[in-house]
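Here the complex is missing a single protein chain, while all its other protein chains stay put.
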């Protein structure tokens, strides 16, 4: 469908609400914090970019293929993923190439359907990147699709669009990547001694050696043993091996945090003999689903204990039903836009961990959710009491203007602002990072402006809070 | 309680918010779409009206007795249903007549308590009907109750208030009724060849032959066999009989859709032998509650398969706890305002069906909910991925200004606009249809206006979206 041409011009007051009283306060607050450096303590960019500073590829490679927000929307409207160049699972080499699509054709499909993103955060981020990073002044449409493609692809070939140049242009003070427990941290080690080392750090994400429901769990535990020279056939050896990897991530990757992406927030506090027996079942492939869940739960408690030992901040991201679409998983593999949130319970789930460690002054746990009903009911009350708990920002599907506003509206009155930790972009889409942080800054300023305009907080408090929400709290929460 | 007289005058900017910036954009959008024809793809009007074009009865018959929104509110304030003329279950003929109440007295009770509806959608719809359809200029109250009654009843006796005249006056392009699987479609057949046939269609709702928890299920399955000349004592014969009825509904009732009102969204994908055994248990009255649930779940999957075969769009309306008030059910029967929503889970519930058919290009499923927590958590993510899934509009208790706004606010950022299907009035209250569609149009224009005023979408996109939400998407979604 060809649609009329629209100009692309980001309004300076965007997302500040339509109320002039709120807009003027929001603008005042925003102007004070908009140029603060970006601190990105949780995300999924590729460390190779920062170590090797390569050119990015073409427009399709950059904007469509890696962005599950983009192709999930296209797929929902009946567009075959293969026409977008999404590689099929298990196809390698010649076979993958023979099925590869012309990236210009994929881009045209994207442009033809760009109207689908109206009102979505993806649409907002993409417009911002097209406008601010590439200087387009007409919105992407069917007619200008190839011009867009050519201009983007040409720019990407210049030095100004290489990762290091963009790090400076985007004013990124620090960015954390995320690596599995067995990762060599090759690229993080490669940056050692360079200027990048101060700006790029890793995060320890041990799901691969903790989640016994994974097909590769048994292998991974064996590899963990080899890497660390520990006997990971025993519970104690396994725990020690994880400790060694945490130290490795701190030393070689400058990690300050861990991350845990479990299906639920279940934790457990079993006796030593129960732990040993459960680990043995998991390690030998004899654990059923419930036992695998219990093991993940026990490991969250163990990992919290390790955080007290070594000071790594713990992030818990529960509640995604991964790979819900079985045929899509079979054909294309993981991360194809088919992860669906599900109800998540925290109050009972976290009790074992919290009873054991929740009052420890050295523990910091940052909680995330995909279930917004828990904001006011469970998470704000928990974070408004336990000294170890802080609330991560609106996550994933809720990392959007209305989603972020709901987060503040539903957590602030019980948890306050100081039990939150600033913004996470959580993205692999490097070029969208400034736009994502900008949305968060704008929405926070709008929320604060509403409180000021409603005479709930003073303008002086709002200024201080705008700084804290943008820069102060994230540095403190992640020990940066 | 007698209250002061209030004028009844619908403000032209009603529901457009109080913010002048939003109001002016909303008004611009609304003016473009307010006169588009009404397409009503899901509702419960009586096909007899369209076939026989009778006069409606008196004011009480029209506005109180069939409207469970109205008498549930009155009942909640201690007003006995019998005083409103609600007929008791099982009372027929002389006995019912002897208990019948003077409709003027029932109307007076309604008028005396009309203040209870302040801020409710019923109050809004009723005011709109009284003002726009009957021309009243004073709000209904105790003093003018009998004038209201007399004027309405007199108007209803005129030709201008017969169904065909109102269809034209209301600019209804198309309306779908809903009939059970065993219905003869007498009235839909009666319209064949007339002008009405193009404007009135049925919907196939087979709950009566699918829900084995119903007292009449066994009888219904037997009747299904007789009607279709199939052996419905076998699983295959039963399925074939349903297929035959679907064809009948398409041919004789011009159906384009089916509807399924199950207690939950559970689906199943059992083996053939499991299906046969489960059906046998259900058919012979030996299934327990869990098996009845499993059978409904299996049938949703079977019916999705049939939709792929015959192209009927599938509507799923789960989550009502029907007839919660046992004494009221015993005395008055079904649909007496005692249906209460309950928590509804979709992610796991729909997985069996979606794994089997969710990626099929010929399947269209429209999902509804009474559990608003699922908007952002489950439904928008599902519809924003699966090509077969679309989101039905805010339903029943949520078909209200704030309810519709929450629907848009909580689904748009993840599912976009194009995975939604326009408005359903879902009503048996024929005279309120224009008011209901008007509320939806106003709320959608307001939502779009807020996005424009907040610089999130362009005014050009807003115009196109206003058209799509009012007219384009419903025609496409329901194959009209």
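Chains: A and B, in written order; residue numbering restarts at 1 for each.
We take it that contacts are C-beta pairs under 8 Å (C-beta built on N, C-alpha and C of every residue); 3 or more make two chains touch, one makes a residue touch a chain.
Because the structure is predicted, anything quoted here is derived from the model rather than measured.
Of A:51, A:76 or A:373, it is A:373 that touches the chain left out of the display.
Shown as candidates are A:386, A:407, A:423 or A:471; the residue that touches the absent chain is A:386.
Note on the undisplayed chain: of the listed residues A:200, A:354 or A:429, the one touching it is A:354. Contact with the chain not shown here comes from a single listed residue; of B:338, B:379 or B:433, that residue is B:338.
Hidden from this view is one chain, which touches subunit B at 3-4, 6, 10-11, 13-20, 72-73, 75-78, 115-121, 124, 139, 321, 324-328, 337-343, 370-373, 397-398, 400-403. Contact residues of subunit A toward the unshown chain are 19, 21-22, 345, 347-348, 351, 354-355, 358-359, 361, 373, 376-378, 380-387, 389, 409-410, 412-419, 450-451, 453-458, 460-461, 464-465.
In the analysis below, only the chains that are shown with their structure count from here on.
Mean C-alpha positions place subunit A and subunit B at a centre distance of 40 Å.
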